[in-house]
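And now, chain A:
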Amino acid sequence: MTWILLDRCCEKCTHSLENPCPDYIECRLSGPLCHDDERCRELRRRRLEELRYGEKGAKIKVPMASCTLAMGAEAVYRAVEDSVKKMGLEATVAISGCYGLDFIDPWLELSAKGMPTAIYANVKPSDVPRILEEYFVKRDVGGAFALKEKTGAAKGEDKVPLLSELGFWAKQYRWVSRNCGVVNPESLEEYVASGGYRGLSRAFKLGPEATIEEILKSGLRGRGGAGFPAGMKWRITRQQKATPKYVIANADEGDPGAFMNRLLAESDPFRIIEGLTIAGYAVGANQGYVFVRAEKPLMAKRLQKAVEEARRYGLLGKNILGSGFDFDIEVILSAGAFVCGEETAMIAAIEGKRAWPRQRPPYPAEKGLWGKPTAINNVETLAHAATIMAEGAEKFAAVGTEKTKGTKMFCVTGAVKRVGAYEVPIGTSIRTLVEELAGGPPEGVRVKAVQVGGPSGGCIPASLLDLPLDYETLQSAGAIMGSGGIVVIGDENCMVDVAKFFLTFTSAESCGKCIPCRVGLRVMWSILDKITRGEGTEEDLQVLRQLAETVRSASLCALGGTAPNPVLSTLRYFMDEYLAHIREKRCPALVCRALITYRIDEERCIACGQCALNCPASAISKTEGGKYRIDESVCVKCGVCYAVCPVKAVYKVSGAG
Partner candidate 1 sequence: MVKVKIDGRVVEVEPGTTVLEAAEKAGVEIPRLCVVPGLYEGSSCRLCLVKTPAGRLFPSCNYRVYRDEEFLASTPDLWEMRRVNFELLLKFHRIECWACERKSSCPLVELSKELLVDGIPVCSECPLPPNECLLLKGELCLGMIAQSGCNAECLVSGGECWGCRGPITREDLLERAFARYKELGFDVKDVVSKAEIYWNSAPGFATVKKVAERVGSRG
Partner candidate 2 sequence: MAEALKLTIEEVPAVAGKVSVRIEKDRATVRVDFGVTQDPRFFERFLKGRPAVYAPHVMSRICGVCSVVHLTCSIEAVEKALGVEPKPEVKALRELAKGFENVQNNFVHVLMALPDYTGDGNVVQFSKSHPQLFARMMDINRRILEAYRRICGRFIHTPSLGVASHGKPITKSELEYVGREMARVSKELYELAGSLAEIWKPIAQGFEDPAPTYCVLKPPREEFPMFSNELAFSDGFVVSAERYGEVIEERKLPHSNAKIALYRGKPFYVGSRARMQAYFTLLASEARELIKTLGVDFSNPFDNVKAQYVEVAHLSGLLAEKSLELASRIRSGVAFFHEGTVPAKSGEGVGLATAPRGVLIHHYRVRDGKLEYANVITPTVMNARHVEVAGEALVSWALSKGVDEARVKDLVAALVRAYDPCLPCAVH
């Protein structure tokens, strides 16, 4: 058994689980504190180096998060193990979290003493032996995607850019996501080595009141969407007389297109656990819950593991770090309901009921889980809190806007070249995020709109891309911050269809408790459906708007309260598309099925027959000229031919065209 950083260094160490040392965390990195022994100091130094380069002086990191796994990271991991064995490499194979840069998935990070740490992008299992050979044997990094630093010791260094110089990295301010892709998410040791749990130690030193004060000073606002000051929430919960109190980490990340919480929990789960512990300490709770979305099981697994690890080393349980504070966490897996993201619904779900929200006030801070004061924070907020406690409020508040300090993780998806999660200071413009970080739209596509804030957000037109991303600005533009999902919509998408899509989602996810949301969204959906079928009238738009306003203001919870946003914002910015559907019975983006016709351009057709082969309706037949033609009376407009045609001879027309 190798000694790890979390173990006692020698018999002189006073720390034990029964009698924990308040300086335990600080002692890990800059210790020993209770006694002076150079050997113990050296033990720590060596271990830290081992963590960096592996025990054998070389390390291969394979990212194991949902996104990389989906791209075959598991096979890459196996290939790496095989190759290491076959090549007889003296290297440690380790897992890590993910950077959140989906466009390079799966990637590999190779490091060895004296070599620059190199990242290889889009690795296939078959590439692995070559990459390992180049790096470890030939010491050539020319094939790498990016380097973490330059040592001048390896070949090809000049050909590869530094990660920190790349636009999508340089423009980021990795504060809360600092460990994502860097540490092993299943290792508490690596977390502590990277500076983890300093925040909790500091909180214990400051005491609960001062901890809340510190969070208030940092100006941290809830990152789950509403932007309520986190310190305020804690203070209110703390002030309640009723006991016991609870803290809940909201890891029910349900917004389609948002995965920053998943990324964080899969790559750096201990930060969340630490944050929740700090929250528990600050409000005076002894029990915390992490409520995880059912669709993201790995997230739950990692968090569960993190909880177990923390318990093992006394960072959860009785008398944590000798502070006298008892705290434990239970990870709860949801059973799948978008509305669970709403705090009162989440409470109902934890209580084992249908996830029905209830009217606030009373707020959960007053009457929450089991009717007791409960502080519910988004996992990103909690991770921020942990980081703030460690780094100090001033450092956090150094970036951001006047009203909102700090950074926020945004997930940029849709029509962009570099899909991924990026952490930037609040107030960064949408354009910076979309064009500089995410690389703008792919070739041949223009950005038409940007949908900010998940299904309840609004569609902001391309002309407003320079808007800064902060709570107030987004709200005034008809969108919301939400969880921070940004979906870039290219000009090949129909905005009516997009609005309808979001309503399909929200109306299906409506819990059914209150009328405006349950019925209103359905009625709105059917109006949009009518419009996309070309049967809409201009009066429908009036009704739509009125319904949207009513649903927005009369709904019980935020789900209904924000669900009309996509409709209202598209009505506001893309009225011309609605009118084209209504007046001209035409879908300008050639999306709405009832309004388009598929045809085959005989000039282009190479008569490969793919279309006819794949057509589910057998609507495509050979013409006398040997080319193919679509029988419009049979065509179900599924679009398969359009998708499979290798020469793009299938095209769509809409309206009178």
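A word on the picks: all candidates are chains of the complex that A comes from, given by their letters.
Criterion: contacts are C-beta pairs under 8 Å (C-beta built on N, C-alpha and C of every residue); 3 or more make two chains touch, one makes a residue touch a chain; residues count from 1.
Quick caveat: nothing in here was measured; it's all calculated off a predicted structure.
Trainee: Contact as defined above, complex as supplied: which of the candidates 1 or 2 touches chain A?
Mentor: Only one option touches chain A, namely 1.
Trainee: Give the list of chain A residues in touch with candidate 1 in this complex.
Mentor: Touching candidate 1 from chain A are residues 358-359, 361, 513-516, 519-520, 523, 546-547, 550, 553-556.
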